[in-house]
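Below are the structure tokens for one structure; questions will follow.
Every protein chain but one is kept in place in this view of the complex.
Right after this comes subunit A.
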Amino acid sequence: MRQGEISLAGLLALFSLYLMWKATDLPIGYIRGQGPGGGFWPFWLSLGMLLSCLVIAWNWWRGKTPASRSDEPLMDGFGWRTVVLVGGGVAAFVALISVVSMYGAIAIFLFYYLRFLGRHSWLLTLGLALILPIGLFFFFEGAMQISMPQGMTFTQPFFDVMYDIIY
């Protein structure tokens, strides 16, 4: 935990420096007749972020926070597995949207989560993985008239059938 806290503060300080540099694309000072420049607000706030990181590092050095006094690891095996399997599953869900459409990605994600992470029965898994995307299709495309991504062209026959039902 101790090493993690200072590493995170260092990363955030670097990000703050990047934001300060990026903010200088626009004027960061006061322009006579025009008021503060476009970079004024993000530049000074990024400086605030950087200064906060320096104080966080100072507190870490003095052992003021619980994390800075802890020698425990950041996460055990279960924690890392959770981040990889659940966080990775959500990332894969988003990646699949451009391939199999939003509704296809929902079905695959629910199947993966319910069957492999939740260890639920086939009936419940397949039931939810099929019914929820269809229900969401009618809610968003029919009732709310919000179009979701349709993925690659091979999904089109499915959408043609579904749109025939709505219209």
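As a working rule, contacts are C-beta pairs under 8 Å (C-beta built on N, C-alpha and C of every residue); 3 or more make two chains touch, one makes a residue touch a chain; residues count from 1.
As a working rule, contacts and distances are computed from a predicted model.
One chain isn't displayed here; going by UniProt, is it "Secreted hydrolase", "siroheme decarboxylase", "Tripartite tricarboxylate transporter permease" or "Peptide/nickel transport system ATP-binding protein"?
According to UniProt, the chain not displayed is called "Tripartite tricarboxylate transporter permease".
If the missing chain were put back, which residues of subunit A would it touch?
Against the left-out chain, subunit A lists 1, 4-5, 8, 12, 19, 22-23, 25-26, 30, 34-42, 45-46, 48-49, 52-53, 55-56, 59, 65-67, 74-75, 78-79, 82-83, 86-87, 89-91, 93-94, 97-98, 102, 106, 109-110, 113-114, 117-120, 124, 128, 132, 136, 140, 144-146, 148-149.
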